[in-house]
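Removed: one protein chain of the complex. Kept in place: all other protein chains.
A, B and C are the chain letters, set down in written order, and residue numbers restart from 1 in every chain.
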Amino acid sequence: MNNEKRPVNSGVKDSEFVRGKVPMTKAEVRAVTLSKLQLKNSDIVVDLGAGSGSLSIEAARLLTEGSVVSVERNPEAIAILKQNREKFGCKNITILEMEAPVGLDQIAYADKVIIGGSGGHLAELIDWANKVMPECGRLVMNMITLENLHIGWETIQHLGFDELELVQIFVSRGKGVGSVTMMMGENPVYVISGRKGRIHG
Amino acid sequence: MNNEKRPVNSGVKDSEFVRGKVPMTKAEVRAVTLSKLQLKNSDIVVDLGAGSGSLSIEAARLLTEGSVVSVERNPEAIAILKQNREKFGCKNITILEMEAPVGLDQIAYADKVIIGGSGGHLAELIDWANKVMPECGRLVMNMITLENLHIGWETIQHLGFDELELVQIFVSRGKGVGSVTMMMGENPVYVISGRKGRIHG
Amino acid sequence: MNNEKRPVNSGVKDSEFVRGKVPMTKAEVRAVTLSKLQLKNSDIVVDLGAGSGSLSIEAARLLTEGSVVSVERNPEAIAILKQNREKFGCKNITILEMEAPVGLDQIAYADKVIIGGSGGHLAELIDWANKVMPECGRLVMNMITLENLHIGWETIQHLGFDELELVQIFVSRGKGVGSVTMMMGENPVYVISGRKGRIHG
Partner (left out) sequence: MNNEKRPVNSGVKDSEFVRGKVPMTKAEVRAVTLSKLQLKNSDIVVDLGAGSGSLSIEAARLLTEGSVVSVERNPEAIAILKQNREKFGCKNITILEMEAPVGLDQIAYADKVIIGGSGGHLAELIDWANKVMPECGRLVMNMITLENLHIGWETIQHLGFDELELVQIFVSRGKGVGSVTMMMGENPVYVISGRKGRIHG
């Protein structure tokens, strides 16, 4: 792709992704999640619980020097992730099919970590993120359950991350029904983010 | 800035902007608004009702070949916009102090148009955007009043824009108060977007 | 029912109503809608677009002297409304199967009017409510489409209702999934209310 037409911000539409029965992070939540990563061009981004890969793809297509490691345990999601990687031509995505935290030792380093899914191991994943990133690394997490909201918020504070932020994004979408526009509510997502603090690692 | 550290996505924090008494589009709404522009590196972006410039700055810092024209009528906002342009070193931002639509004829072309404020002339601004952009140009608007929500949605449909989308972004933010986290509601923002259709121009 | 156990506030659970494929106003929106009616015991309440009757039932069960007229055009909803009327033993509900505004002349008087559905005739229904109520009558409307939000808000202002209020109620509900609680977003509902002004009628 020539430099003129190079995308310079997240902006892939939900409809462009290959879908399955795997839940997918919607466009607006992706936009917010990616903005809190404060992505730099050479970043190595790890996406834990990558699902069908919507966040991984959005990040990878922007990094002309960096790369993405997508971690996912669900074989159906992995299959879709691979299709998306091919569809978007993202050569800088490595897909690891495994159930984190088991196998995370394969990843030596990350500038940025996204936690989209945690399979019940959220605290351990946050702890791993804290270890694998250098100072000033950024962690951004999406939560849809109250239990993970609690664990995520408590753990990120406990581990000494700073620049902490917690927002709930509640989206309603206009859907055309005949000649009228119905507002359809989507599930609210909590986005927690922080920067790895100076002390820990 | 070297290419490694180049930002590749929106992600400036609200606290980094010079503020005034001028209302500022918050980070999450900026992220969503910018994602719907589907920015390309060489885009010329016009930001109507740029306010203190948060959207203009976020776009400009990503465009290594493109540029931004920020239009604003409020002298206080203009002053802050200039401070932000200097603070972020965005040489590719042109600031036009005027009350659109008067003076818009100075702008010959736009790939993308943002309407953040409309001073009561919303329909005319949308009409101008439709004329100044080529086919496939994208318009993204932020509304906080019901009247503009109605005018914006009706006008963009009437003028034949396609890929129409309307979402309401309702954010609540966790605020630390002592040892607890209070959820503070922010004003909901309607984000309407569309692509200039084939027929009109 | 003896006076001790008499219900003194809305509070019927969604699960207690006979359902069908007809959309039903959820408990929280019912609670808000009914509170803005400022119900008095002898009120005659007209429920336009009563659907399966959840609002009609909630109101009727509280009125030991008043009554409810439920207007609905959909035969499937009428059937369910009748089942609910029987289930809850609400002898003070009259059901009129008709497509308002046609047939509304059968209703001579109302203290309070609810508009839950309008079948595209919203402005006329609001106008009728303004005529059928005495001074200080109250109108409360639920909107889920942007077009009706606009028509409802413009019309109620235009007809001189006062004590105007517009709120959007956006509910998310915790759903147990295994051992976790997922927050599920529901469609936002706009609740517009006002009191018939002194001048008109």
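Worth pointing out:
Going forward, a contact is a pair of C-beta atoms (placed from the backbone, for glycine too) under 8 Å apart; a residue touches a chain by one contact, two chains touch by 3 or more.
This is a predicted model, so every value here is computed, not measured.
Within the complete assembly, A:Gln168 is the residue of A:Asn74, A:Gln168 or A:Ser193 that touches the hidden chain. Listed for chain A, the residues touching the missing chain in the whole complex are 146, 149-150, 153, 166, 168, 170, 188.
Looking at chain B, the residues touching the absent chain are 144-148, 170-172, 174, 177, 179-188.
Residues 3-11, 27-28, 30-32, 34-42, 59, 62-65, 153, 163, 165-174, 181, 183 are the ones on chain C that touch the missing chain.
Everything below uses one rule, namely that only the chains that are shown with their structure count from here on.
Note: centroid distance chain A to chain C, computed from Cα atoms, is 42 Å. Distance from the chain B centre to the chain C centre is 39 Å, each centre being the mean of its Cα atoms. Those residues of chain C in touch with two or more other chains are numbered 146, 170, 188.
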